[in-house]
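Structure record follows, encoded as C-alpha cells.
Heads up, one of the protein chains got dropped from this complex, but the rest are sitting where they should.
Chain lettering (A and B) follows the sequence in which the chains are written, and residue indices restart at 1 in each chain.
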Amino acid sequence: MAVRDAHPLLESWRDVPAVDHHCHPLRRWPFELTAVELRSAFTEAIDPAMAEQHVTQTAAYQGALPRIAAELNCDPSEAAILGHRNAADPASYARQLLGRTTTGVMLVDQGFASGDCFTLEEQQRATGIPQREIIRLETLAETLVNDSSEPRAWFAAVRGALQASIKRGAVGVKTICAYRASLKLRPVDTDALGVAFSALRLRVEHSQPVRLAGNALCHALLFEAAQACRELDVPLQVHCGFGDPDEDLAETSPLGLRPLFIDPAYRGLRVALLHCYPYHREAAYLCSVFPGVYMDLSLTIPFAGLEGFRAMRETLGLCPTSKLLYASDATRYPEVYLVAAMLHREALAEALGELRDRAIISRAAAVDAGRQVLAENARRLYRLPNGPAG
Amino acid sequence: MAVRDAHPLLESWRDVPAVDHHCHPLRRWPFELTAVELRSAFTEAIDPAMAEQHVTQTAAYQGALPRIAAELNCDPSEAAILGHRNAADPASYARQLLGRTTTGVMLVDQGFASGDCFTLEEQQRATGIPQREIIRLETLAETLVNDSSEPRAWFAAVRGALQASIKRGAVGVKTICAYRASLKLRPVDTDALGVAFSALRLRVEHSQPVRLAGNALCHALLFEAAQACRELDVPLQVHCGFGDPDEDLAETSPLGLRPLFIDPAYRGLRVALLHCYPYHREAAYLCSVFPGVYMDLSLTIPFAGLEGFRAMRETLGLCPTSKLLYASDATRYPEVYLVAAMLHREALAEALGELRDRAIISRAAAVDAGRQVLAENARRLYRLPNGPAG
Partner (left out) sequence: MAVRDAHPLLESWRDVPAVDHHCHPLRRWPFELTAVELRSAFTEAIDPAMAEQHVTQTAAYQGALPRIAAELNCDPSEAAILGHRNAADPASYARQLLGRTTTGVMLVDQGFASGDCFTLEEQQRATGIPQREIIRLETLAETLVNDSSEPRAWFAAVRGALQASIKRGAVGVKTICAYRASLKLRPVDTDALGVAFSALRLRVEHSQPVRLAGNALCHALLFEAAQACRELDVPLQVHCGFGDPDEDLAETSPLGLRPLFIDPAYRGLRVALLHCYPYHREAAYLCSVFPGVYMDLSLTIPFAGLEGFRAMRETLGLCPTSKLLYASDATRYPEVYLVAAMLHREALAEALGELRDRAIISRAAAVDAGRQVLAENARRLYRLPNGPAG
C-alpha cells in the first residue's frame, strides 16, 4: 500500500504532550493476545460472532493493522502482529507504543475494569505516564445502596463519596446513564424513584447483585451528581451516542441533556460530551451556545474508519476549537492507545488543515487550535497544573 | 459535458454478476412511455405536480438522462430519450439495458405491482435473468384476514402461508411496516390488537377493502413474521428511512427495530435494512454490533444525486463490507435498473477507492469487498446457490 505523507500540521504538534481526558486501564501483563481479543478491541460489538466473522471486514480494523505493523516493523497481517507482540517483553512493548502516543497525562475511568487490569498506581509505574482518576458515577452509587435507607440518604452518600474521591485526587465524574436509561432527561418522579430505590434495596438485602437502571433512578442520580460537580468544581463527563449494544442509540443524543444546560440549578456546571457520533453535529451545536459544554469524538476516531475524519470536520463547523477535547477512550491493549492517538492527531490535522487551505483560519491559528484540542482545553477544564506531573 | 474516466475498481468487478436483492417487476410491454412517467420513476413523490414541475430540476433526474442517452447513443435530452426508447423493440431494448446492469439474479418484491406488471415467470423469460420471490408481508397478511376469526388464528395463517411460499421458492420476507405504522417497535398491546383486528374483520364482512395500519396490528404482525423468518431460516427485509410520502420519515429510523436485535426470542434472525437514508449512519452502527443485521442503500443511490455517493462513504465508516448489500430497488422501466446499477457500482468504487487511496485497505481488499457487496453477501444471506441459476 502507498505510504501517505504526514500532514504538515502534525510536525508542529510533535512535542505537545496530550491530555487523554477519557481512557481506561491497561490489562495487566503478561498475557497472550489472541486474534479475537485484538479484533474485539476495535469494535463496540459484544457478540463474539462479530469478532469472529465481521471485524476483519471493517475499515477500522483493516486500517489499524498497518499502523501497528509499522510500529512493530512487521508484515501488516493479524498473524504477524500477534506473533511479534506476543514474543516481545510486555513492559517495554507497552512503553514503546504508549510512548508513540505522546501522552502527557491520562484521565482514567476504571469503571468497567475487571480484576485483570492495572490500578492507576500500577499503570503510572508501568507506563511512566501520570494518571488521574475519573470517578464512574453509577459504579460508585451502586456500592452505596447498602448504607442508605432511602433516596435522599443515598444521594447524600454519593455526594460525600464524590467529595472524598476528589479530595484524594480524582479530577472528574463520568456518567454512563446512556447504558442504563434514556439520555432524554426528565424531571424526577419522586414516587417512581422511591419505588425503584426500594426494589434496589430489596436486592441488597437478599445479597443479589445491584445494577442501577431505569430513568427514575438514573436521572435522579445524574441530577444530583451534576449539582455535586458544580459545587466541587469538576467536570461531569457524559457518555453520548456511539457505544456498545447495551445502549439504545436512539436514546443517546446529547440534546436530551438540555435540563443541565438551562436550569439555573446547574449554572456554572462544566459538561464534557463523550463520543457523540452520530450526534456530533448536535453536540457541536450545544458547544456553540452553552459556555459550559465541551465535547470529544473519542471512540469515533479509532472505530469508524474515515467517518472519524468526517465527524471531526463536521464538528468544527459549529464547535469552537476551545471546546473540543482529545481522548483515546482506549482500553486494555497498547495497540488501541497507539492507533487512537495517531488517528486523532491526523483527523485534527486534516480538519484544521482544510480550514487553513480554504483560507478560513491562518496557519498560526490552525497550529494553536491543535494545541488547544490536544492539551490546553483539557488542562483548563480539569484544572490540571501545567508541566509533566499533569 | 465532460466525460469522466471510469474508476479503476469498476473494471475488476466487470464480470461479477450482481445479486439485486431488492427490486420490483417490470411493466408489461408494449407501452408508450411519457415524460411524466419517466420522471416519476426517479422520484418518491406521488403528487403529479412534482413530476410536472420539479423533478427535472433534481440532480437525480438530470444525472440519469445522460447515462440513459449514452446507452441509446442519442442526445441527453428527455425528448430524444423518449423518442429513441419508444421507437425501439421493447423486448430487445429491455434486454439491452438490463444486460448492462450485469445482474445474476433478481430478488423481487411484487407487493405493489399492479396488473400491468410481469409475473416472475414472465420477467425471467423476458429478461433472461433468474428471478426469486421476496414475500411482501403486509400484502400477504391482508389476504388472510378473511379466514381468521381472531389475531392468533390470523398469525397462524400468515406463518403457514410464509412457509408455503418459501417451500415454493421464495427466499425472504419484506415488511413495509414503515408505511403503515411507526418503526419504533413497541410491545404488543393485546387489547388494542384485538380491537384493531375486529375492526379489520368488520371491513371484510362488509366487503370493504382491507388495509393494515397502526402500531397494534403492524407491530404484532412484524414480531410474528420475525419469529417465522428465524424458524424458516430466511432474512426479514425491513423498509427503513427514505420512501414515498405515505410514510412519516420521522418514524422510520432502523434504531426503532431494537427489540428484534436484543430479544432472545429472535436470536439468529437475519435482518436486511433497506434504503436507510438519512439514517444510514445509524443503520451502519447496527450492522457493526449485531451479527444478524445487514443493510443496503438501494433507493438512495439513483434518487439522491451525490448524496448516494456520500451515504456510501458514510456507511463504510462503521458497516463491515461483509454486511452491505447491493440493490437497485428499481421498478417498471429498464432505464431505472440501468441507472441504479451503474451508480451503485460507481458509488461503491469511489467509497472503497477512497479507503484504498488513504491506505486504509489494500487494493486486493477493495476488489474483494466490492465482490462481497455486489454478490457474495447476498448469496450467503439468502442461501442462494452459486452459479447462473441464482
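Definition applied: a contact is a pair of C-beta atoms (placed from the backbone, for glycine too) under 8 Å apart; a residue touches a chain by one contact, two chains touch by 3 or more.
Just so you know, these numbers come straight off a predicted model, no measurement behind them.
Residue A:Lys323 is the one among A:Arg67, A:Arg85 or A:Lys323 that touches the chain not shown. Only one residue in the set B:Pro90, B:Pro291, B:Gly305 or B:Gly353 touches the chain that does not appear here, and it is B:Gly305. Which of B:Cys74, B:Leu249 or B:Ala359 touches the hidden chain is settled by the complete complex: it is B:Leu249.
Although one chain is hidden here, its contacts on chain B can still be listed: residues 1-4, 43-47, 49-50, 53-55, 57-60, 62-63, 66, 242, 244-245, 248-250, 277-278, 303-308, 310. Within the complete assembly, residues 184, 253, 255-256, 258, 261-262, 281-282, 285, 288-291, 313-314, 316-323, 354-363, 365, 369, 372 of chain A touch the chain that is not shown.
In this section, only the chains that are shown with their structure count from here on.
Separation between the centroids of chain A and chain B, computed from CA atoms only, is 38 Å.
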